[in-house]
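Got a structure here, written out as structure tokens. Questions coming.
Omission of a single protein chain aside, the complex is shown with its protein chains in their original locations.
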Amino acid sequence: MTTLLKLEKVASAYGQSKVLWDVDMDIIQGSAIALIGRNGVGKSTLLKTIVGVQKLTGGKITFRDQDVSAASAHGRARAGIGFVPQGRHVFPHLTVMENLTVGLAALTGRKGLTQSGIADHIFDLFPKLTQIRARKAGLLSGGEQQQLALGRALAGQPSLLLLDEPTEGIQPSVVKQIEHALRRIRTELGVTIVIVEQYLDFAWSFAEHYYVMQRGQIVRNGNTKDETAAEIAHLVNI
Amino acid sequence: MKKFDPKLISGIIIIILGALAPWIISQYELSLLGRFLALSILAMGIMLTWGEAGILSLGQGVFFGLGGYALAMHLKLEGLNVANGDMPDFMVWSGVSALPKFWYPFQSGIFSIACVVLVPGLFAAGFSWLMFRRRVGGVYFALITQALALAFSTLLISQQSLTGGFNGLTDYSTLFGYDITTSEAARVIYWVTFVIVVIAFFFLKWLLGSRYGVMLRATRDGENRVRFLGHNPVPYKVVAFGIAGALAGIGGALFTLHSGVVSPALVGVVPSIEMVVWVAVGGRNILWGAIAGTLLVNFAKDQISSAFPSLWLYGLGALFILAVSFLPMGIAGLFRPGSGEERVMRRIISRRPLKTAE
Amino acid sequence: MGESAFLVGQIFNGFSVASLFVLAALGLALSFGLMRVINMAHGEMLMLGGYLAYMTLQVVPGPLGIIVAMPVAFLGAALIGALLEWSVIHRLSARPLDTLLATWGVSLVLQQAARNLFGAIGVEVTAPSWLNHVVQLHTGPLEGLTLPDTRLFILVVAGIVLAGIALILNKTRLGLYVRAVNQDRSTAAAMGVNARLIDLMVFSLGTGVAGLAGVILALLGPVTPTVGQSYIVPAFLVVILGGLGSLVGTTIASLIVGLFTALIEIFVDVSVAQVLLLVFVIVFIQFRPQGVITVRTRALEG
Partner (left out) sequence: MAIPAPILMMENVTVDFDGFKALTNVNLEISPGALRILIGPNGAGKSTLCDTIIGRVRPTSGRITFKDQVITALPEQEIVRRGICRKFQTPGVLPTLTVIENLLIAGRKDRSWWKTFTHKAPKDELSIAEDLLEKIGLADRRDFMAADLAHGEKQWLEIGMVVATDADLLLLDEPTAGMGPTDTQRTAQLILSLLGKHAIVVIDHDMSFVEALNGYVTVLHQGQILKEGTVAEIRADPEVTAVYLGRSDDDDTAEA
């Protein structure tokens, strides 16, 4: 059991107002973690802080035994941290293929990996993307954008994938596909996953460990086996 | 009010020193001080628009020039018998046959003085209204005002027969019948300038303390936010820009009186942007900073540029870069407690063993 | 010379002026789109290109000197641009107005340096003999129309540069990253794109193109320390008219400004033309404040 990502007393702030306090986390390679809590408690900020697009104002982030606290966002992406932001954030004026190609940027400077094209498994996971490869991403439906955002993150062959509400605002049928794809990403690609998810039933069946956030802090964590989703939901007032 | 408010005391001392300056410093220094104080009136206008409203104008020279030319035109006509066909010297040299129509009203001193304030003020207000109503701001507005400065100065140069061209308007000796070349007159002009600076200072202080000032800062903080609270931000900005234009005009007229010349070289692209650096150095959000910055930069320029002309341009360039990069709140920002810059500066200063101001 | 020939000549003239504006404004527009900053020292990149052309011709005289000068000027200006971006602009990235002022300071320093190095009067670059011809029509409705080779040369260079940049932006990985950063900087960074490096490259590409434009300026007149200043203000107006960092917008806006200037100068002198150009821009803004090209995008939530 090796630790892939370790957060120690991580803090972050928007200007004057602090949004994260002393967050500690320990993420084991190959595991899946659900990060839950009400809207606005800092879950997205925490993911962004790990990714490096939100400033770290205190504490330490270690990824694969390397201190990445001072590393830039692209540096962390290249080290193997993949990110699917909330609201997808696909590049609206780029085509699907171009969006996926941007994901390849994370491979820059990594040894032994091919940069030549989008790996087959991405199209295998999301067959829809092949059909719409030439369309502008801004014109896609929410579900299609979400699959694209996932595919784009996977193009960089991450060892850790951070997902911010991947099923939010998506048709149930597509949610099923995404769920299925995420399970395959875990089992077939061996990617460690941290997922922020309001859809607790899924989060619970997917992750083995959970962290609960409140007001910018981790207030509780444990194994999903030990407690039911409903208990936790009641507790954190989701 | 506290008994020994340091701000109040230093204010009183500065006003007394300013009023007594003619007896304290040499005549040459007095003429420089008068000139630079005239410029500081314009600088306070930049503080109002740039610091308080977030509007950067690179064309304040235009309004400065409009004020300066309005007064200079009157000065050129003084003592001439226009009805008799007399014309300013440069028109005679360029072979103009009759005084152009728009020069005629400038025979009146009152009209000219009204023009000094109103022409730049209204022009600035009208021009900025056209921009702000279409939500042109920030970098776009700065670039357009720069184009304005360029157009204005080239127009002045090219219309030699109407404006005196490259040399501008110079060589005048009386105003309202008084000789303005004597040292006595210099003193009076200095006092007039000083009084206007003081009036402008307190007027702006009052204005910025009013609810208008709050609205102006609100538009700077979030123009759209202000809109979504039901206010139209445009008039606040237009008024600020108009006032800044009028102040620039007044400064231009007084400067013309002090230096005895107004020319395109004082109003074009380069001088216009130089005006911004005075305020950048002094402190864009603090009224006295604008005055202090103007005096400081101009005295430095006077000292350096006469001895090493090319050094000055390097110095000015470096001043721009350094002031903006490392002292965003200017010198005055260092004195303002609680400001972020002050905190940063405090940290930097505290690393040094030197004893610093305050 | 017939009236129509004169008009066509003037239009042609407008196109060649527009080509210069395109080259001068392209870098400004690209980095403005990407970083929302305007480099006031951009005019000095033109100047730098001019002096580099002059120096190259000292080393490589003869008909091919000018061909050698172009890559030299491009690289020289790009290098200085990279230095400027790295040292000043990057530091002020979130403060566009302050960047404006700081780069103006840089512009003053560069002008003064040129004055100290080359003198205030300026240096001459003689166009090679193969550019000394004029294309002249002796018959037909456009009889008397003369098109100087140098002006044709400008058109060709501008066309090649535009095509090259369009190719880079649309067909290369670098261009893809540029567009990605342009649309969503932090997401692009999270995908592994080094947005800082992209800024730097785009900025120096833009200053390089300005350096190239400087070589052409040198063919048209003497290179003086302030030569960039006379082109930079119209270039700023092009950026304003063109809309945010769009290649097509910049090109169209350059054509508008170039043709407007050339045609209005038939009727009025240069200084009045300058005033009228400004009036035109102000009027234009009243109708299309966002510039010639606008994209209506869905505001991304969250």
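Should a chain be cited, it is by its letter among A, B and C, assigned in written order, with residues numbered from 1 in that chain.
The rule is short, and it goes like this: a residue touches a chain if its C-beta (ideal position, glycine included) is under 8 Å from a C-beta of that chain, and two chains touch if they have at least 3 such contacts.
Source: prediction; values computed, not measured.
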{"item": "Touch criterion as defined above, residue of A:35, A:170 or A:218 at the omitted chain", "value": "A:170"}
{"item": "Residue of B:111, B:191, B:212 or B:299 touching the missing chain in the full complex", "value": "B:212"}
{"item": "Residue of A:107, A:185 or A:200 touching the missing chain in the full complex", "value": "A:200"}
{"item": "Interface residues of chain A (partner: the chain not displayed)", "value": "14-19, 38-41, 86-88, 136, 138-139, 141-143, 165, 167-176, 198-202, 205, 214-215, 237-238"}
{"item": "Touching residues (missing chain, whole complex) on chain B", "value": "206-207, 209-212, 214-215, 217-218, 220-222, 224-233, 235-236, 239"}
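The criterion applied here is as follows: only the chains that are shown with their structure count from here on.
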{"item": "Graph class of chain-chain contacts, one of line, ring, star, complete, other", "value": "line"}
{"item": "Cα-centroid distance, chain B relative to chain C, in whole angstrom", "value": "33"}
{"item": "Chain B residues counted as touching two or more neighbouring chains", "value": "none"}
{"item": "Chain B contact footprint on chain C (complex, rising order)", "value": "32, 36-38, 88, 91-92, 95-98, 100-102, 104-109, 111-112, 115-116, 229, 233, 236-237, 239-240, 269-272, 274-275, 277-278, 281-282, 285-286, 289"}
{"item": "Residues on chain A engaged by chain C in the complex (per definition of touch)", "value": "44, 51-53, 72-74, 77-78, 83, 85-87, 89, 91-94, 98, 101-108, 138, 152-153, 156"}
{"item": "Complex interface listing, chain B residues touching chain C", "value": "50, 54, 56, 58, 127, 130-131, 134-136, 138-140, 142-144, 146-148, 150-151, 154-155, 157-159, 269, 273, 276-277, 280, 310, 313-314, 316-321, 324-325, 328"}
